[in-house]
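Have a look at the structure below before the remarks.
All protein chains but one are shown at their positions in the complex.
Take a look at chain A:
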Amino acid sequence: MTAAPEPVFEAPWHAQAFALAVHLNERGHFGWPEWTEAFGAELARRGATRAQDGGDDYFLAWVAALETLCRDKGLAEAEALSRLKAAWEAAYLATPHGHPVRLAGQGG
């Protein structure tokens, strides 16, 4: 167990999603109990149909709960999110391999 430590985050998006929730809490956008309640509800909803294994599915629930909480708090509207997601997808498809992927109209 200690000889070969497991990676803390298995995928970069796990780490990004984790950090977003922690940062939004630290900035006072929601309380941590509020977060655990939203996240717990999402895990319970998913667990009712399929046992969650604590890996990718755990962070899928994390992302869904974060989207819901941000929407409910008026921080991120669902429509804006789906527009930006499509924009990111287009940016990846339009960027030559090996180049940094940026959204059109944004510097960074």
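Criterion: a contact is a pair of C-beta atoms (placed from the backbone, for glycine too) under 8 Å apart; a residue touches a chain by one contact, two chains touch by 3 or more; residues count from 1.
Just so we're on the same page, contacts and distances are computed from a predicted model.
Colleague: Which name from "nitrile hydratase", "ABC transporter ATP-binding protein", "Sarcosine oxidase subunit alpha" or "Phosphonate transport system permease protein" does UniProt give the chain that's left off?
Modeller: In UniProt, the chain excluded from the picture bears the name "nitrile hydratase".
Colleague: Touching the hidden chain in the full complex, which residues of chain A are there? Just list them.
Modeller: 1-2, 6, 8-9, 11-13, 15-20, 22-27, 29, 32-33, 35-37, 39-40, 43, 47, 51-55, 58-60, 63, 66-67, 70, 75-76, 80-82, 84-85, 87-89, 92-99, 101, 103, 106
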